[in-house]
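Below are the structure tokens for one structure; questions will follow.
Left out: one protein chain. Kept in place: all the others.
Then we have subunit A:
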Amino acid sequence: MITTFLDNLGLPKSCELDRTIFKKMLSDNVDLDVTDKKALKDDVIKIKWTHTLKPSTINIEAFADSTREYAEVAILSVELAKPDRAKRIAGFIHKAIPYPTLLVMAHGPQIAISVADKRINQADKSKWVVEESWLTQWFDPSMDDTAANAFMAECHISGLPFTNFMAFYSALRDRAIAMIAATRTGSYTLATPERTENNIEHLHEIDRLTREIGELKAKLKKTKQMAQQITLNTEIKTRKDAIMKLESLMR
């Protein structure tokens, strides 16, 4: 449930916005490809801008340097009819909103959190670029799930730095990445900045290896030769072992 998660953050009332974002507004203002459009039309039920965090609504300062401008933080909820294309949908919503954004994606009782790094476009300072977006695994915030509980406890604003929005949002982002790492390690471990950097690197590598394993498996299905099967299966095994090693590094 979206509200379970949002209530858990402990944000002051002054941040509440509760404004609906119409799908049309997105399709009119963002560059969407055919699949994006289809996902928006078929999968998304409702998007709401639930909270806005600005110096005037919460006691946190804006942040700006030559590459980043974190003037405020937006929190949105996205209700989905189907979860399959959640990552893609999160991607273009991040693209549409100029502020660092926390997305609470929901499908039935399950939710998944998405965060993204944004920076100023150096060629055109009025634009911004999404560097990378992250989507956690799906979980039910009202169920007794150790990793999810730990993650939610960590997300309460009392545990987040109020220095400025950059520090505040980065801490949230680190927690989401720690949550993703938990799918690999089995337990949620609090994110320090160094740990997050390592986790990002390892998760990228795991993604790449997983893709390669998929390709190798497809090839393996097609061959009947034992020699070829041995080569391919050995290559799969090496990658599985490498993934296990990376997982142990994230513990």
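Assume a contact is a pair of C-beta atoms (placed from the backbone, for glycine too) under 8 Å apart; a residue touches a chain by one contact, two chains touch by 3 or more; residues count from 1.
The working rule: contacts and distances are computed from a predicted model.
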| item | value |
| --- | --- |
| From "Maltose/maltodextrin transport system permease protein MalG", "site-specific DNA-methyltransferase (adenine-specific)", "histidine kinase" or "DegT/DnrJ/EryC1/StrS family aminotransferase", the hidden chain's UniProt protein name | "site-specific DNA-methyltransferase (adenine-specific)" |
| Residue of A:3, A:137, A:233 or A:248 in touch with the missing chain, whole complex considered | A:233 |
| Of A:82, A:127, A:217 or A:251, the one touching the omitted chain in the full complex | A:217 |
| Which residue of A:59, A:126 or A:225 touches the chain not shown here | A:225 |
| Interface residues of subunit A (partner: the chain not displayed) | 217, 220, 225-227, 229-234, 236-237 |
